[in-house]
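For subunit A:
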Amino acid sequence: MAPLELIIELVLMPLVAFIVGLMMVLMMRRIAAKLQRRVGPPFFQPLYDIVKLHGKRTQVSHGMIHDIGIVMAMGGYIAAETLLPVPGMNGIAEKGGIITLLYLMMIPSLGLALGVGQCANPNGSIGIARALTAMLAYDIPLVIVVFGVAYAAGTTNLVEIIATQQAGGFETWGAVQMPLLAIAGLIAMHASLGKQPFEIYIAPAEIATGPMVEMGGKYLGGLFVMQSFQLYTTSVLYVSLFLGGGTTWFDFLLKSFLVLAIPVSIAYLFPRYRTEDLLRLMWKWPVMLGLIGIAFVM
Partner candidate 1 sequence: MSKEIAHWLDNLLEEIEGIKVRRKSSRRVRVDVPADALPALLELLQGRAGYIHLSAISCVDWIEEEEFELVYHVWSYESHSLVSAHIRIARDPGVYLSVYDLYQPAAFFERDIHEMYGIHFEGSPNMEKFILTEWNGPPPMRKEFDSEAYINEHLSWQNYNPEWLQELIAEGGGIIIPPEEQRFSQKKK
Partner candidate 2 sequence: MRPENYEAQRQPPSNEFELNFGPNHPGIEGNYALKLKLHGDQVVEAKADGGYLHRGFEKLMEQRLWIQNIALVPRICVPDPSPMELCYSMAVEQLCGLEVPERAQWIRVMQLELSRIAAHLFTFGGHAATTGMYSTMYWGVADRDLLLDLFEEFTGGRVYSIYNIPGGVRRELPDGFLQRVSETLDYLESRLPDYDNLFFKNQVFVRRAKGVGVMSQEQALAWGVTGPNLRATGLAFDVRRDDPYLVYDQLEFEIPTEESGDAWARTLVRRLELVQSIRILRQVVEALPDIRGPIRAPIPNPLAWNVPAGEVYTRVESSKGETCYFVVSNGGPKPYRVHVRGPSSMHAVQVLEKMSVGSRIEDIAQTMFSLDACPPEVDR
């Protein structure tokens, strides 16, 4: 591949991810509004929020690590996007593979955790402790699912995983071939989004929005950027693993938005769990489904 082309891809992929992610944030808020019988935010609202937060005149920092944490949170996702193939662009997906991608997706959490830690706010620390616990909860079914998919495809290369699914049309989609894994993956994905009932680490009424408690201005803006990346990454990863990726941008985006709409619609109908209930749920049903699914695959 020509280096110039690669560089263009590496720039375009995060950019596209950001724009699509903003639209996903919008979709999420609109779905919430519809369920709550109201109008919802205007189309550009996610963008307004981010620009406004970055345009704040005074920004409160709690120290170097507070800054670095936000940079890591954004940068980790920007890097992760280049490992996630989209129609027509593979980036460096072949050089990392899915395990690397999963690990790169932990970098933002770690960055956020460091940044929040420096804020010296007990609410934030409790929030991070809960967020890491939630990660422990949903990552176990997630790796089971990833193992199953990678084993079935015989590779950890996402490009090949997508290619094998696209080879035979609808029948070779991961969701058709491995329905149990697909269900387990959906639950794990829902939990990884941190929406109700898995919203343990945001929890305004308990810990005053946890990690975000001392974040304002560009710090909060960075988290908003991270959120849009997170929505994009999670849904596109699911689409790549189970729904055959996308051959064209149209069906790719359609699938991504539809996949995301499922957990988001469920989320606003539930309160949040307690931490141990979340763990119990995640370690029971998705893990069981995933292991049975793997047994079918092997």
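These made the cut because all candidates are chains of the complex that A comes from, given by their letters.
Operating definition for what follows: contacts are C-beta pairs under 8 Å (C-beta built on N, C-alpha and C of every residue); 3 or more make two chains touch, one makes a residue touch a chain; residues count from 1.
No experiment lies behind these values; they were computed from the predicted model shown.
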Check 1 or 2 against subunit A and report the one that touches it in the complex. 2
Complex contacts: residues of subunit A adjacent to candidate 2: 32, 35-38, 122-123, 126, 196-197, 199, 202-208, 268-275, 277
